[in-house]
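I have a structure here, written as structure tokens, and I will follow up with some questions on it.
Heads up, one of the protein chains got dropped from this complex, but the rest are sitting where they should.
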Amino acid sequence: MSASPTLATLPVARATPRPASFAARFVRNRGAVAGAVVLLLIALLAASAGWLYPTNPLRIVGAPEIWPFESWRYPLGTDSMGRDIAALIAHGARATLLIGLVAAAAATVIGVSIGAAAAWSGGWIDEVLMRVTELFQIIPNVVFVLTVVSVLGPHIEAITLAVGLVSWPPIARLTRAEFLSFKEREFVQASRAVGMSPLRIVAAEILPNALPPVIVMSSLVVAGAILYESVVSFLGLGDPNIASWGRLVGEGRSLIRSSWYICAVPGVAIMLAVLSLNLVGDGLNDALNPKLQKR
Amino acid sequence: MTQAPRLGRRAFLTRTAAGSLAATGLGALPQALYAATAQPGADAGPARKGGTLVATWGGLEPQALFVPGGGGSSPFQTSTKILERLLKLDADLKFQPALALSVTPAADFRSYTIKLREGVTWHDGAPFTSADVVYNVLQHWKPISAGIALKSLTDATAPDAQTVVLTFNAPVPEFFLKSTLSGQYQLLVPKHLYDGKDLITNPLNNTPVGTGPWKYGKWVRGSHVEYQRNDKYWNPGEPNLDKLVIRWWSDPASRGAALETGELGLAYSNPVPARDIDRLVKTGKVVVDTRGYQNTAWTVTAEFNQRRDIVNRREVRQAILHAIDRQFIVDTIYYGRGKPAIAPIFSSNPLFFTEDVPRYPFDPKKAASLLDAAGLPVKDGKRFTVNLVAAAWFEENAKLGQYLKQALEDVGIAVKLDSVDRATALKRIYGDYDYDIAVSNFTSPLELVPTVTQFFTTDGIVKGAAFRNATGYSSPEMDALVGKLAVETAPDARKALAAQFARLASTDVPIVPLVEIQSFTLAGKNVRNFTTGANVQGETLADVWLQA
């Protein structure tokens, strides 16, 4: 489940004039726009879940295993216990996005710190930090997440932490690579010559330039986090107190033959979320690299 | 496979299309032989010899093929094909001779004489004698697998090669002893291969040698184990089949699909979600049978930790029970496959069941008022908080945990729900006693002592041992009652004592069976004779045969 490491782009002679602003460049990519729209819808759903479905979505409200579109009260049907799937999807959007964002944020913070520290310090610190990064990259991610979750218990905090812990290495690598390429640039050397403190240089000069690709990668980390959470829930280690999409898939697993919509609906939801994140990530990447063009 | 009269054309075509069954078009064979039988799997004509059967159960691969201390249902299935017991409890709840021809009590019931079957040999050719039985009683059963049941055993002797005498220091009811001797963990291992070595870690447990109809063939870990026919089995002509394969699937949906395609022929102990049974039976390829589980009646329990405040008060427990709708649990979580339990003795137990016990019908208002009367009113939205630990080794337990959370919250009790995996559950519930209310399971044979009674007696409190008295409940009245139950030899008096036990257990309610879970078996339509015992998972499958 690694994020695609290369979004290779290349220079090309252009027939049409190049769009000037970032937003315009982003909008040119139809897939990215579609992805952004879907993402926005999901976020809206997550935000309004409490208003649309005020009661606890884990409450049993109706007869079990009602098919979607059979009853107007339960447009997406009910699950094996009689809970409203639409409510679970709405509240699940909240949990899913939260896990994704927090895990990605954690991974980004860790990754950027380590990558920046390694690139800036150089020498043996760099070597050690890179070995640590490699260490975390070697351990198969799913295994690590499972182990951490069984150590800390099936709670949303543990799952988020576990996912964050496996997602930071690619960010660290990318940050380091970006930092290294900027470190030797003229404007940085000028700042050093002037006597700016390293921290100021990093914060004011390097980071703003190095961050964009990192942000792109973070969007893919969010997607990965969502997938990891669904795997953990599928294998039965999900948090029983939270309505998450992955958990719904896990619970529907034994009913896959008679009421397969219980698995299918949240599965499609996960797919849409991950898909839109990927498309947006691609769009961001294209828009942020004006010199390089996909076509 | 021939066409039974009521099979429609479509079903017939589906079968031939699946191609998993033998040639069709056997119009020459008499219809009577294949008439639709009323009992699924019951004897339908002379047993046909030959063939391979693939069997499984509703769980996973065991850690060893034979686990001396128990190890649960998985090694129970694998070991009972190779290793045998002295007696067998059949589907009509009568004891049949297996390796023992008779078990006779003395007049004072303080000793029993066992006559062994002659002409039995172990798979390696050595003869089976009373020395083997004595070894097992003293070195295997008493110390490891049946310590509590054989508590009063003082000695086992072998006056001759076919006779064993067991002596006890207290009277032992006949049904109780016979139940023990035919029980789940009283398998016989060869003395000449086990004596002098540590039973628990003997590598032979992975390649067992026994007297049974099947010999160990090959174990492909992660997949299946193959058993060969024992040509020198003491019952000539059996086993009917040539080869037996026990295979494991980690996913219930795959098991169902395997039954449909014919890859799997026999699956005990709830192999598929109850939801799928009707669908599978409708295909015409699979039959369902709910008989054969009387001696292993499963239940799901709510257990109240007597060491914690609030739940250690009887009136609180009784109030909580009124908040639980057991019928709803049966209907929703078990898909109607079961019935609400009213006491630790189940309706499937004709010997000891009684309806004359205190009941706690679903009545949330009553629950609320009882809690108010107990001095636990609603303050700031809740009365008190409990930590509910659901052992999630069954999916239903996890669901039950969620339902209980909701049910209790509806009467104002806040619930912190932990749905934990097997290792954590064993530690928290039976090791650390770290819970207020626990959701767990046990399975009960017909004989109440000690399996069921140990949940209620003081000597059943054994820290660290799973499926014992984990609640810490201790009542001198209960201990005395069970003490009498253990040594009362007159059947009627025993039944009366059992009824008293049920009443006391249902009054103090430290551990409450909520549902009598119905177990079922699924088999291919051509499998015969797979339900002849009262605990079918442990059948030797010697008399199973496959219709052509």
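Which chain is which? They are A and B, in the order written, and residues in each are numbered from 1.
Everything below uses one rule, namely that a contact is a pair of C-beta atoms (placed from the backbone, for glycine too) under 8 Å apart; a residue touches a chain by one contact, two chains touch by 3 or more.
As a working rule, contacts and distances are computed from a predicted model.
J.: Name the omitted chain as UniProt records it, choosing among "Hydrolase", "MerR family transcriptional regulator", "ABC-2 type transport system ATP-binding protein" or "ABC transporter permease".
T.: "ABC transporter permease"
J.: Which of A:125, A:143 or A:190 sits in contact with the chain that's absent?
T.: Looking across A:125, A:143 or A:190, the contact with the absent chain belongs to A:143.
J.: Can you tell me which of B:104, B:169 or B:261 touches the chain that was removed from the display?
T.: The missing chain is touched by B:261.
J.: Please pick, from B:430, B:455, B:501 or B:545, the residue that touches the omitted chain in the full complex.
T.: Residue touching the absent chain, from the options given: B:430.
J.: Can you tell me which of B:193, B:281, B:378 or B:465 touches the chain that was removed from the display?
T.: Here the residue in touch with the unshown chain is B:465.
J.: Given that one chain is not shown, which residue among A:81, A:106, A:201 or A:279 touches it?
T.: Of these options, the touching residue for the absent chain is A:279.
J.: Name every residue on chain B in touch with the hidden partner chain.
T.: Counting only chain B, the missing chain is touched by 17-18, 52, 54, 60, 63-64, 67-72, 144, 147, 200-201, 203, 205-206, 220-224, 226, 243, 245, 247-251, 253-254, 257-258, 260-261, 263, 421-424, 426-427, 430-431, 462-468.
J.: Which residue numbers on chain A touch the omitted chain?
T.: Within chain A, the residues touching the omitted chain are 1-2, 4-12, 31, 131-132, 134-135, 137-143, 146-148, 150-151, 223, 227, 230-231, 234-235, 249, 253, 256-257, 260, 263-264, 267, 270-272, 274-275, 278-279, 294-295.
In the analysis below, only the chains that are shown with their structure count from here on.
J.: How big is the gap, in whole Å, between where the Cα atoms of chain A centre and where those of chain B centre?
T.: For chain A versus chain B, the centre distance works out to 46 Å.
J.: Under the touch definition given earlier, write down the residues of chain B that touch chain A in their complex.
T.: It is residues 251-253, 256-257, 273, 275-276, 279, 332-333, 390, 392, 395, 398-399, 401-403, 406, 417-421, 424 of chain B that touch chain A.
J.: In their complex, what parts of chain A are in touch with chain B?
T.: 58-60, 64-65, 80-82, 150, 153-154, 236-237, 240-241, 251, 253-259
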